[in-house]
Every structure is written in C-alpha cells, then in structure tokens.
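What follows is one structure encoded as structure tokens, with my remarks underneath.
Only a portion of the chains appears, each positioned as in the full assembly.
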Amino acid sequence: MYTVCVRDHMMIAHSFSGEVFGPAQRMHGATYVVDVEFRRRELDAAGIVVDIGLGTEALREVLGALNYRNLDEEADFAGRNTTTEFLAKTVFDRMHARILDGRLGASARAIESLRVTLHESHVAWAAFEGPVG
Amino acid sequence: MYTVCVRDHMMIAHSFSGEVFGPAQRMHGATYVVDVEFRRRELDAAGIVVDIGLGTEALREVLGALNYRNLDEEADFAGRNTTTEFLAKTVFDRMHARILDGRLGASARAIESLRVTLHESHVAWAAFEGPVG
C-alpha cells in the first residue's frame, strides 16, 4: 500500500458545551496543523499516488473555508462540539467529496482510503480515517 | 475510525542482557517520549473519543510509576530486558487496565484499540498496538 501525505494549517476560535470540557467551555482557539494521507494499492502511470499540486490546492481550499473563523458561528456546525476529532472528520468529508467530484484529477479516483490528522499542540492530536468511494 | 493521541515522557535507567545489545549491556538510560493513541469507530455524545483530561492523567500516573527509576530494580521486570518495545507493551497493558476499570470514564469503554509509541531518540522509536477488552 502506498501513501502520500501533504500538510497545511488553520487557526480557528470555538467553545465547547459539556462539563467534560472544563475550561475549554470558554471561547478559546487552536492552530491545527493538518496532514492528509492519500492511500492506494498501485501507482498510476506517472508513478504517483495523487497529483500533489491538486491535492495541496484542495486542502488549502478546504482549510480556507474554516481558517480565521469562529466555528461557533458556522451554520454547518450548529449544535455540535467542533472538537479536534470532529474537525478531522469534517476535513475528511470535504477532501473525500473533492476526490469523488474529480477535482484531484481522474487518476485520484483510484485512491482507496484517506486519513486526516489534526495536530493541536506538541502533546495532542486527533485523526479520522476511512475508505474512499 | 477516530484516533486521539496524548503525549508525556519518562526518564529511566536500565541495562540489557545478551550479546545482541553490545554496549547497551552496561547500565545506561533513556528519555522516552510516550504517545498513547485511543481509537474508536464513533464519537460519543459530547463529540469526543475520550475525556482528554482523564486520559492525560492516566498516562501521567502510568509513567509516574516508572519515571526516575532504575528498571533493573523493579520486581515487575525481573529477568526481562526492558527494551523500548517491551516497555511500549508495559504502558499499553497499564493503560488498558485503566480503561477497563473505568478510570478513563464510562464512555471510554467504547475504545476499540490502543497504540503506545515510545520515542527513544531522533532516530528510533518502538510501539505496541492491540485491541481493547
């Protein structure tokens, strides 16, 4: 199995609901350094897993829709805690949609699975992974 | 599949038995930067994999029992080489027990697998992973 990973980041504000979150119930924020891993069994004719230019552009676009925002005010997340693990799934879903609609190139449709990791500090990260298609 | 990872560290002394270890047969030591990954298929109602506060506290407790110690003198390890891979399993077992006995919260019982990684330098690490329950 081959994997290719690209990295970018976003900086957001949010707050959480529920006593389990302690002081993180207050409005605060995070830098998320985001890794997206693309996986497939065989390389394409050019010898690649994915066009890294298109992959990087798609990730910048996905993060750009969240970056420098207060996630408490985003309609998509109403009534949800935008925890690191939840946001990993959000980025996964949006990258996944871009693969299916062809924005990562025709060859990218051979990608079998994705893994999205959000590093939130030097001591914590969360990830979501799943099949494509 | 969702993953959440927390990090802490410990500093221990030990020595190894067996020619394969070369100079590491002498009394020496290591800093282990320890990552524990918690994995489950669905988030709980709060939108999390595990209460990160309880997870961090459990890890500090597990490492605290080993930290600043000469592992050659620990009864639990008598007759064993406390290699990095062996210690990854040790931390796995002790975190696993804490999940089962409820110390990471009731919701943590939905955790399906754990992975424990011990980084011993900028050029080497070892890990142990397995199912929970």
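First chain written, first letter: the chains are A and B, and each begins at residue 1.
In this section, a residue touches a chain if its C-beta (ideal position, glycine included) is under 8 Å from a C-beta of that chain, and two chains touch if they have at least 3 such contacts.
Since we're looking at a predicted model, the values are computed, not measured.
Colleague: Total copies in the full assembly, please; the file places 2 of them.
Modeller: 6
Please note the rule applied: only the chains that are shown with their structure count from here on.
Colleague: Between chain A and chain B, what is the gap in Å from one C-alpha centre to the other?
Modeller: The separation of the two C-alpha centroids amounts to 27 Å.
Colleague: For the complex, give me every residue of chain A touching chain B.
Modeller: 16, 18, 20-22, 80-86, 88-89, 117, 122-130
Colleague: For the complex, which residues does chain B have touching chain A?
Modeller: Going by the criterion above, the answer is residues 1-8, 43, 46-49, 51-53, 105.
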